[in-house]
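Every protein chain except one is present and positioned as in the full complex.
Here is subunit A:
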Amino acid sequence: MAIPTTASAGTDTMPRLLARNVAEFGDKSAYREKEFGIWQSWTWSEAAAEIETLALGLLTLGVKEGDHIAIIGRNRPYLYWSMVAAQKCGAVPVPLYQDAVAEEIAYVLDHCSARFVVAQDQEQVDKVIEVMDQLPGLEHMVYLDPRGLRKYDHSHLSRFDEIQARGRDQGDPAELKRRQDAQGYDDTCVMLYTSGTTGRPKGVVLSNRNIIETSKNSAEFDHLEPGDEILAYLPMAWVGDFIFSIGQAYWTGFCVNCPESPETMHTDLREIGPTYYFAPPRVFETQLTQVMIRMEDAGRFKQWMFRHFMDHAKKVGPDILDGKSVSFGDRLKYKLGDLLVYGPLKNTLGFSRVRVGYTAGEAIGPEIFDFYRSLGINLKQLYGQTEASVFITQQPDGEVRSDTVGVPSPGVELKIAENGEVFYRSPGVFVRYFKNDESTASTKDSEGWVATGDAGFIEEDSGHLRIIDRAKDVGKMADGALFAPKYVENKLKFFPNILEAVVFGNGREKCTAFINIDLTAVGNWAERNNIAYSSYQELAGHPKVLEIIQGHVEDVNQSVAEDPMLAGCQVHRFLVLHKQLDADDGELTRTQKVRRRIIEEKFDDLITALYDGSTEQYTETEVTYEDGRKGKIKATLEIRDAKTVAVEAKTLEAAE
């Protein structure tokens, strides 16, 4: 089964790719979903039939060409079909984050003037109904899971299968065909809203060309095949999921597996054993933390075996993976380790069959990265953006390192501006921001170069890109030394006990930090050391925990001091926050990135205390509970000084 290497007339839209897949791999599984304890599966032919009836049903609702259809829910085949069905109708699918609160949904639905919404369940339907009065343009909602919705007013609400039945009975196949034929390579494929690290989310318009060219290039780069399997568990509103689960899946014809529920994701991962896998660093970190915690509870012999073979894997594993020469004895020992330790461990993690694994979004700790690679998992890094249809740079097999993000992806050109900001140009570059020409113009210049907002440099000998920080976050300290908070935060976060860190110091004499402890790791430590605690807050304020964190901060200071450019970023004072930073409270984005400015405003009193020399500070913080109610947490936080290494810090001017 050969895959064509260029997009021809038959492969220039998603519905046409679907038709090609039906012709070429009609009987092969296209989608699987675990439901009622069993993996239900649909072949490409079956999926195409489902999509067809749904599209016909959408036509009967009055979907017009160019309409926006919002899709809200977790990864389910039906919702992926909704996206392609929308495309068949000439409409544009707009997937939304399922954990978005009602106001966020209202903003997006209003901004794209969506007339139709496909929602997963009562929870999502309720959120839309809550903001319905702000959305005069919204006409009809389609829902998947009927539970709890039976008694709702159905004048503007229909069940998914009812719409399909309606399409089957009353649909107009000729009109659907006409609309499908009218679509071309430069028509809009999807619109994705950025998570909005700063300000309001922006609607990124991506054309068929953007998605298909990118999918094709990246699929060839990693030799993806029709026999590959992926697990679709990342938010559908995220560009990566659209590229993996629709773009590349349709281009190569591989199978998309949807977990039973977000909580069962790890079990489902093991059962499927994907061959192509993506996870943000946080997922790998959590898994490694869990492995380590469980190893500490294991018997002495198992612990010894684990340590012994993991040491060997760390020594030779990455080299074997990269195909470098390794002595016969070492190879043999690695084989034995694979039999006894690595193999079973990979199986437990669900990584037995991973051929290509990626991580991106944030820097991954070198220890974490090396751990997975030494097990023989081909984990690589990529660097991407919604505006680029994901891929800007990625690491080729055999050239994988934890401190770079790889070489430019096929078809991508890179340039570094004078202030260090990275620019790129590629076939995947977005068309425009929806209804926001101003932002489009400030992001993409007339020659098609797009600003990433990240500062970095290209390594001379290897050609790999290295990212230091967000360009706008890179600042200067009062004495002119370089201030790169993310660089320090990442080093802090590499400790399993630290979940999140926020470093301050722009324009100031010294750097200080907020720390969030990782409840799993620290909680386990507390249990083993008989330290009682009743809440997150109590554990976070425990003097022994503060001591451990202080040790970590001082280790980081030592390592930061080794880089003369960044030595000024050593953390002089820190505190451990009494609450976990949370997207519901606006402190993180929905993709779990720190919103620096909001945190600075919200915890203004704590920052003042960090700089005025006080040893403790009383604070009250407003929190939002899961059901939307608000409450207050009160705490008195201890502020500690950390040892720093005296280095003559170089200023930015001196370095230039």
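Following the convention adopted for this analysis, a residue touches a chain if its C-beta (ideal position, glycine included) is under 8 Å from a C-beta of that chain, and two chains touch if they have at least 3 such contacts; residues count from 1.
We take it that contacts and distances are computed from a predicted model.
The listed choices are "ABC transporter ATP-binding protein", "NADH-quinone oxidoreductase subunit NuoB", "Fe-S cluster assembly ATPase SufC" or "Manganese/zinc/iron transport system permease protein"; the UniProt protein name belonging to the chain that is not shown reads "ABC transporter ATP-binding protein".
Note on the undisplayed chain: of the listed residues A:Ser261, A:Ser442, A:Ser559 or A:Ser614, the one touching it is A:Ser261. One chain is missing from the display, and on subunit A it is touched by residues 35-38, 147-148, 150-151, 260-261, 263-264, 267.
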